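Of the protein chains in this complex, all but one are displayed in their positions.
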Amino acid sequence: MKRSLLPWLVVAGVLLLLFPLVAEKFYLQLVTKIMILSIFALSLDLLVGYTGLVSLGHAAYFGIAAYTYALAAPSADPANVWLTLPLALAASAAAALLIGALVVRTSGVYFIMVTLAFAQMAYYFFHDTRVAGGSDGIYVNTRPDAIVPGLDLADDLHFYYFVFAALAIVFALLAVILRSPFGRALQGIKANEHRMRTLGFATLRYKLAAFVLAGTIAGLAGYLAAAKEGYVNPEMMAWHQSGAVLMMLILGGMGTLVGAVLGAFSYVLLQEWFSALTKHWQLLMGGFIVAAVLLLPQGLVGLPRLLLRRRGLRSVQPNDD
Amino acid sequence: MEWLIQILNSVQYGLLLFLVASGLTLIFGIMGVINLAHGSFYMIGAYLAFTLSSLTGSLWLALPLGIALSAALGLVLEWALISRLYRRNHLYQVLLTFGLILIFEELRSIIVGDDVHSVAIPAVLAASLPLTETLSYPVYRLFISAVCLALAGLMYVTIQKTRFGMMIRAAASNPEMATSLGLDIRWIHALVFAAGVALAAFAGMIAAPVSSVFPGMGNQVLIVCFVIVVIGGIGSLKGALIAALLIGFADTFGKVLLPEVASIAVYLLMAVVLLFRPLGLFGRA
Partner (left out) sequence: MIDAVLATDSLTRRFGGLVAVDAVTLSLSPRTVHAVIGPNGAGKSTLVNLLAGDLRPSAGTIRLGVEDITDWPAHRVAQLGIARSFQHTNVFGAFSAFENCRLAAQSRHRSFGRWFVPAERYGDWNAAAEAALAIVGLGGRAGAAATALSHGERRALEIAMALATAPTVLLLDEPLAGMGPEESGHIVALLKRLAADHAILLVEHDMDAVFALADQLTVMVNGRILASGAPDAIRSNAEVQRAYLGTEAPGVI
């Protein structure tokens, strides 16, 4: 599958690279946001689409990294990206390790509920305590300092390419990992965990590793989101966020990396469109989600197949059997 | 004596939570559907209590009207949407019901607005029961506890002792067999779902006078219900009752003794239970 996709990926990459040349500021920022959410969606895809662990609390790791950045950033000067980014990733990874150790022993609906519950715990921790500004959140007045000469993250264009690089690295990394023995084991777990255990795989270990890896990558997205906006608040780890990223996966189609990115693009563009139509855009989004679940079981990635099948049916002659 | 008040509060809160959680765990245990929108029904109940009691002037009139309306809503939802989820995997159930939450929240926002409202306690229950010379306890809260207990008892009797309950249990443990024996599974599912919605909405209605009516109440109660179902075990009403009471105590005493930790006390409790019983106290694999 990967082989036939490679030319398309290159085309998409080139388009994204060239996009800033034609885009005005608003769209530049929009696509930057979409790329950040693509990283977030990819991280959840690893968990849901490839390992079969439906987490409804993934936004927790997104938010924890964001808050780590905001708390670690000095009040006056720009934060050092090469110090704060690893710190934020470590924080997300640690949280994912702690929570993961508790939740990977559960499965099915329990897993869904406990991941949600722990994410809510994180949400309430930041919302109700004064540790990090409570419901008001924290402002970070400047973008992080990239230290590297010539790279100025305060410049939206530079930041765009910085995020693009992150997305490309994450995409490539996941593609490699999923083809490796470890990745194959994850997919085996999704297909039939019992069989994997019977074959001798210590599946708990693999699930925890996937959970931590996914949490860490979500942390990368959270860091970039916080760096971009200069503002963090508890809503970043609210379950609406967890639900939204899950929605991106179903929109794009889980179990494919491209689908995750497509889903992020579709979701954000949909959100922009609905918001422009009405201030009650959540109504439209909710309706859309319900329709998508009922009508698009494979997500957008499955749309070509769905359409082709329809067309194929119509062209079958009665004497073809 | 202050402890007695806190104990009574814990029991009342726990029983109310049980009412909501019972619907959630039943719907999952019997139909295998995880319903994120369950908290929204609680909110809908509370807002129904507000609008209907404003219209009719009395909470007593609002209650039966509200129950009927929410049961009808449950039937319609089940027919239109939930019935399509029975054989699909949990991810789709989660997403579709998540979409429902967004829809309900926005509809509420459009129809009733985003303000916080209060609902008056009916006059006959507005008194307070004196406990000591200085302390007294609101009769209405005792009323809530009594009603929840009565409903819990009714649930137990219905499920364990009636034919309808037997049909429900049959449908839960072996749908194909039940169908081939002539039971109309679709009706059982529809009724169970409607009952779950009505229970949650009813809880919202009777809770409204003490907890007030505000936009985020559905989400708040939903998460707690999830914790209850996880701790108690999916499909177990007994587990839900015990877990709900545990949470009632943990939350109430948490707020009194350690206010900072109070909001996360409930999750810590869940974490501890999970360490030893990944399937909950009374859950079956």
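Going by the order they are written in, the chains are A and B; count residues from 1 in each one.
Methods note: a contact is a pair of C-beta atoms (placed from the backbone, for glycine too) under 8 Å apart; a residue touches a chain by one contact, two chains touch by 3 or more.
Remember, predicted model here, so these are calculated numbers, not experimental data.
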{"item": "Omitted chain's touching partners, listed by label", "value": "A"}
{"item": "Identified contact with the non-displayed chain, of A:Ala185, A:Ala226, A:Leu270 or A:Leu283", "value": "A:Ala185"}
{"item": "Residue ranges of subunit A at the interface with the undisplayed chain", "value": "176-177, 179-185, 188, 191-192, 194-203, 205-206, 209"}
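Going forward, only the chains that are shown with their structure count from here on.
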{"item": "Chain centre separation (subunit A, subunit B; CA means) in Å", "value": "32"}
{"item": "Interface residues, subunit A side, partner subunit B - complex", "value": "48, 54, 56, 102-103, 105-106, 108-110, 112-114, 116-118, 120-121, 124-125, 128-129, 239, 243, 246-247, 250, 254, 280, 282-283, 285-290, 292-294, 297"}
{"item": "Contacting residues of subunit B [partner subunit A, same complex]", "value": "28, 34, 36, 81, 84, 88, 90-92, 94-96, 98-103, 105-107, 109-110, 219, 223, 226-227, 229-230, 234, 260, 263-264, 267, 270-271, 274-275, 278-280, 283"}
